[in-house]
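In this view, the complex is presented without one of its protein chains, the others remaining in place.
As written, the chain order gives the labels A, B, C, D, E, F and G, with residue 1 at the start of each chain.
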Amino acid sequence: MPRVGEDLRKYLRVEMLPNVWCPGCGHGNVARGIAAALDDLQLPLEQLVMVGGIGCSGRTPFYFNASAMHTTHGRALAFATGIKLAKPELTIIVTMGDGDAAAIGGNHFIHACRRNIDLTAIVYNNSTYGMTGGQHAPTAPRGTRSSTTPRGSIEPPFDMVELALGAGATYVARTTTFDFEELPRRIAEAVRHPGFAVVEVLTQCPTFYGRMNGLGDAAAMLDYERDQTASCERITKEDLVGKLPLGVFRQAECPEYVREYAALCAASRGEGGQA
Amino acid sequence: MPRVGEDLRKYLRVEMLPNVWCPGCGHGNVARGIAAALDDLQLPLEQLVMVGGIGCSGRTPFYFNASAMHTTHGRALAFATGIKLAKPELTIIVTMGDGDAAAIGGNHFIHACRRNIDLTAIVYNNSTYGMTGGQHAPTAPRGTRSSTTPRGSIEPPFDMVELALGAGATYVARTTTFDFEELPRRIAEAVRHPGFAVVEVLTQCPTFYGRMNGLGDAAAMLDYERDQTASCERITKEDLVGKLPLGVFRQAECPEYVREYAALCAASRGEGGQA
Amino acid sequence: MRSAFERYEQGSAALLVNRAWCKGCTLCVDVCPSRILALDAAQLVHVSDIGKCIFCGLCAARCPDFVFVVERPKRRNARVRAGAGSN
Amino acid sequence: MRSAFERYEQGSAALLVNRAWCKGCTLCVDVCPSRILALDAAQLVHVSDIGKCIFCGLCAARCPDFVFVVERPKRRNARVRAGAGSN
Amino acid sequence: MRPMRLIQGNEACALGAIRAGCSFYAGYPITPASEIMEWMARLLPPRGGVFLQMEDEIAALGAVIGASWAGAKAMTATSGPGFSLMQEHIGYAAMTETPCVIVDSQRGGPSTGMPTLPSQGDVMQARWGTHGDRPAIVLTASSVRDTYEVTVAAFNLSETYRLPVVLLLDAILSHMRENVELPELEVVDRARPDAPEGFQPFAGQEFLPFGAGANVVVTGLAHAESGRPRSSDGVNLERMLRRSLDRLAADAELISRYRTYRAEDARHLILAYGITARAARAAVDRLRSDGIRAGLLELQTLWPFPERLVAELASRVEQLIVPELNLGQLVWPVRAAVAGAAPVRALNRADGRLFSPPEIAAAVAEQEVAHAAGR
Amino acid sequence: MRPMRLIQGNEACALGAIRAGCSFYAGYPITPASEIMEWMARLLPPRGGVFLQMEDEIAALGAVIGASWAGAKAMTATSGPGFSLMQEHIGYAAMTETPCVIVDSQRGGPSTGMPTLPSQGDVMQARWGTHGDRPAIVLTASSVRDTYEVTVAAFNLSETYRLPVVLLLDAILSHMRENVELPELEVVDRARPDAPEGFQPFAGQEFLPFGAGANVVVTGLAHAESGRPRSSDGVNLERMLRRSLDRLAADAELISRYRTYRAEDARHLILAYGITARAARAAVDRLRSDGIRAGLLELQTLWPFPERLVAELASRVEQLIVPELNLGQLVWPVRAAVAGAAPVRALNRADGRLFSPPEIAAAVAEQEVAHAAGR
Amino acid sequence: MIPHDPFQVRLSGSGGQGVILAGVLLAEAGMHDGLQVVHTQSYGPAARLGAAKSEVVLSRHEIAFPEIGLPDAVVCLSRDAYVKYGSQLARDGLRIVDEQVASELPVAPDGAIVLPIIRTARELEAGGAITANVVALGAFVALSGAVSEDGLRRALRERVKPETFDVNQRAFDAGLRLGAAIAAAKAG
Partner (left out) sequence: MIPHDPFQVRLSGSGGQGVILAGVLLAEAGMHDGLQVVHTQSYGPAARLGAAKSEVVLSRHEIAFPEIGLPDAVVCLSRDAYVKYGSQLARDGLRIVDEQVASELPVAPDGAIVLPIIRTARELEAGGAITANVVALGAFVALSGAVSEDGLRRALRERVKPETFDVNQRAFDAGLRLGAAIAAAKAG
């Protein structure tokens, strides 16, 4: 990992900065985490494609000094799947919001988990739709307010880690923007993982979610992230009560789709395939 | 439960029979299971709505003496959600195929699991797209052949039970068309469950999946179902190795959406809600 | 339209068979413990000897096409409910 | 376009600050152990006393807008890598 | 008369829906339509109505159709990308003769485009966006007050003809505020049969919801009047589609909402709709004050396209000018209807800005006949 | 000359794609297009191409667009319901100037409709189905051999103009078999810049995929020639859209594929396309043998609509007859183009059956002018 | 070869009887004979479960319209297929009906040639009747002369799986003999 405070500008498309996010938005923290992970990974940036969905998080690719594909709402993983299979030598990082990945894009998310294609999916979970003005997201806890749940939500939220595990993902981790050291570590692990990797990042939206739920400014929301979570590895069961566990929940080596497909092609080459 | 061989014609729209399914298709077994469950439940049929997707299983509603809504591919649960919320006194059974529920409809499936609306979803899992001629389904085991995996599938399949659990469903069961006694029992349990209930039924497609994978005729496929599965309750761990577990995997009482919504309405009535 | 159920009786019990709904899949033939079901030349099920029928209902339970209905005297219930088919 | 990084030096170490990217969120102000960061009248961050800076890099680590870069002599690494922020 | 209030277009749409008896809303956030959803989230629960945020726009319209078959007046609202996603279900609603209202607040397209800027780029999509043929009613509005009234009309037409009705707004109209008094408007409810016995759900306009004594069968397959599928027999289907289309044609005068402005003696007729009609109206005044006999035909009903009306007016003018915030859409049916009776000039922009009155006035004043649209 | 073979329309489409250099297919099963997918599943792996079954049609086209930006020639195939679902991504492909081919084998609609029966009901949707304006190329075919050739043409046009190209088949053509010799056809590849330095992905037709030395930026938002988003500035967007449209207009003769049959001296011109053109051709022979001077204009390129060609031919005939397996679709632009120069008669059916040659011949022979279409 | 131009053939049976393949074989035989051919068929659940049809147009000229009008020949291998597709026929057309089908009909089809097609196949295969389609083709070829034996044999060789070629060859021969016997009787 790079040193804290390191100059990460070489990973950034600096002419696109400042970014579009509101003051104190955690998406910028995630972006820094990605840049720090890239510094650790030392990938050739011209072989990196950043793919984003629609929503605040979907803008991330614009800010990196790599190829960028800003796709449609919820479908980033479908595009990424096509890119990776057509050109397996590319490294692909997909940035999605919670609305993006868990609401409209839930199907592409679970199928990507199932297929185990070598992609890295970063789910920015800020419990809201920021770009459209603070509507309820399917990751928002019961009782929380938003512009579409003015009386508090009655819906149970998704646990993105459970969902990813249930769908068969082979690397699943959760971290927060609070933990600026673990965040890039998880992202780098995910990129190195030979298969589909999910990193859920809890991130603050002071403009909507924070304001509507009385959580204070960005700094207060980071503290809130810290207080609501606990590492799944380091603590006792009692410590976990009422807290969202953080850490790596699965890291398994399973057949990776692109390699399996290459083997299929090689095996079929003898046939000729009449045309 | 009704006696084996009971006359179930009163639950059927007999003028629509014979059904559209191929000889030996397990979907007819599921249909009989539903009829037997209805005989057990003794619901008023005029308050029952059967909702189907597109595909072979989606035709089920036509054959029942109840209201029937044959919707679009993958979206049956979205329609069912609207029906239930608009008229909570209706009982709703949703029939979906594996392509329907797990491929195109995966997102509606996981969100229905999450919301916990009082609906019963029956997933007919025959590992193929029957209506369109035997293409690969996302529930088909690795290595199986289909018209779109002529060299065998390289994809890991979904475990629908794991997926439903990961998405938060409050009743999750798996059974088979082989077990004609457990099948209606699970369906009746699911209908009685006050929340979203999923019953996955392994069902045989001798015309495509069976033929393409050398599994023999319908009778042989029923035996195959028996041999590939084991009850999750009754047997030891060793018995489960290499077998798909059957049984009830979750049965939890959690806040049900329609009731929660009614409470929200009641609480909001004081406000007036300016117009 | 062929749709009527044919009625095969044995005392107060009866097996009703609707050949119009049969597709000849042979699941019933396969499961019948008395071996009294078979396909005819038209590839539809027919009952060869109702006298041997034990009214277990397995044909009806297995049939995907609602071809069979079993009518039994009440006392048979207990036995029939313990019928085969479970794991 | 305002985009240049301003350079605040202390011996061979330096803190680079790009006010053009600052949005005034105060995350850096909040985290700075030396209390040398604050917003000015334009609601942008400014450095009040670089002499007190310990070059821990927390401002950079917390900033969502890449406003800060810390340049340090090599020997400081060990200390800085153990910085705060973990659970 | 109710009090004067300053309200936004999206709020007016929500209030119109409530006024029309809408008791079910399912939606998904999207700019610039989100406020309709937010208002419905506030307004429905105290009235016992259902507000539901779905996982996507496809599910939203699916839930709306389901709710309609459970007897509710139901609505969703979206913008271009969501409207594209809804196309399959719009066809399903048409095929199943389901009353419902779909609001599309148009923004700059194609694709993600310009989410906060206005457009009239979905006018043809609203008619032709789904596969296959279908009867279509598409309305639009040019003011906050119109938005309220046309929303009520959308529900009324939807209930009368058992059809999905599309209401096209745009990013400016959705977000602008005007002072309005909201009138009490008449409300139409779908017809019910006298008794459930023998009810044929697709024999006519009468409707029975699920759970009302008739075990209704609904399918997106071609079907008989009973609702039972007839997927290999299109004779039924074509007859039912033509019956709906013929009914719309027969009721053209009821369905066709429009207003004319200084059109009686006009030599230059501007045909405009939605937000563009406001600039066109101002342009007419400007032209008249310069001595040019201009007039305006403002359409509120875009589809069924009022062919006869347009042909009739076209026969009396020197030219028609069709300004649209797109690259030439409604001008196609205008040209088809005019059939050469007068030159038709398309005036188009797709840069996310409105036409100003002077721009339209200048285009009318130009005497040269510009190229026809669509190339 | 390659050997004579009996092949199905869907197989010919797959073979055409392979011939054109298609190396990526992503799809989802749907009748009557599934065999295209099944053939691609067989043909691609031995050639090192990618075959991918996706979770739905939306994902299929998303993967195709992604693959195209990774440098592959990519295709998907579907039918009406899937085509409706693809509309958002068709707009994305147009906005991002992505070469790709989308096959829609039309079946009876709307909605689930009549899955195994033919239709020409998606002709307007293929042009107008997505929100916003976009340059569109839509082709169709009337024989198995045409299907092969037009598939190659679809790829070539797609690569030349950097656009999604839609190919419309139908349930009959997809499933019918004819004896054909498949010719070697010329293949076009997208232009590449000389060097990646300073490459502007949206400055012209030149293309560089991801990972080729230029860090390309692609977005569905309005954008600059660099690809960077300009979502509140539509001037760029309108300029880029008009540039594409103008290019298509300038190359109209290259893009417009059609054939005429006994049209030189025709007094009655049948304008037909796709499977209907075959009956029309037989009808022409029948009418000619009855002494009626009939002729046929068969369009293979439906969009951009060949306005000049149609207007020119219309000026020389007594009537145009436009038979379509829908309730009146392409007849709208025909009427707009003809502009009153001759009566235009729509002949429509939407019951899942083909027009027979005698039906078309009888309609032509009727001298009375029927009602214009679309009402 | 073909008695009329175009010559239109409708093969029908129940799903699984292989009438689709029979149509393809017939079309390929025509192609090998140098004719223009078009083959169409029914699809979907109807074709799998109920009555399936497979239609071939054979012509020396380009075939404009792909569907058949009034067929010049029909072959029916199931009762449902007969009811749905067997009644229409050109005057003096050829109608071949399986004996089992004929036996299930209330009225014997007028002028039909009734042949033991399924029985013949069953005897050949000792059990199943999956070559009934090819037996029917043999009879059709013998009775109509629309395509050549050689053309059809070549189609069989190229289209059926190698391991089933022999039984299909024998089925075709048996069909030819069935047809030839009738033809001889008629001629006689």
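Just so we're on the same page, a contact is a pair of C-beta atoms (placed from the backbone, for glycine too) under 8 Å apart; a residue touches a chain by one contact, two chains touch by 3 or more.
All values derive from a computational prediction rather than experimental measurement.
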* Structure fact -> Sole touch to the unshown chain from E:Gly16, E:Pro32 or E:Gly211: residue E:Pro32
* To do: Touching the absent chain in the whole complex: find that residue among A:Leu38, A:Cys113, A:Met131 or A:Ala164.
  => A:Met131
* Decide which residue listed in E:Arg19, E:His89, E:His223 or E:Arg281 touches the omitted chain of the complex. => E:Arg281
* At which residues does chain E meet the chain that is not included here? -> 4, 6, 31-32, 115-116, 171-172, 175-179, 275, 278-279, 281-282, 285, 354, 356-357
* To do: Determine and list the chain D residues touching the chain excluded from the picture.
  => 23, 41-42
* Mind pulling the chain A residues that touch the left-out chain? -> 20-23, 56, 131, 207
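Going forward, only the chains that are shown with their structure count from here on.
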* Structure fact -> Touching both chain C and chain G we find B
* Target chain G, source chain D, minimum contact steps -> 3
* Asked: So how far apart, in whole Å, are chain D and chain F when each is placed at the average of its C-alpha atoms?
  -> 58
* Structure fact -> Note: chain G residues in touch with at least two other chains are 44, 46, 49
* Structure fact -> Listed in rising order, chain F residues that touch 2 or more other chains are 31, 42, 45, 55-56, 58, 81, 88, 92, 111-112, 115-116, 219-221
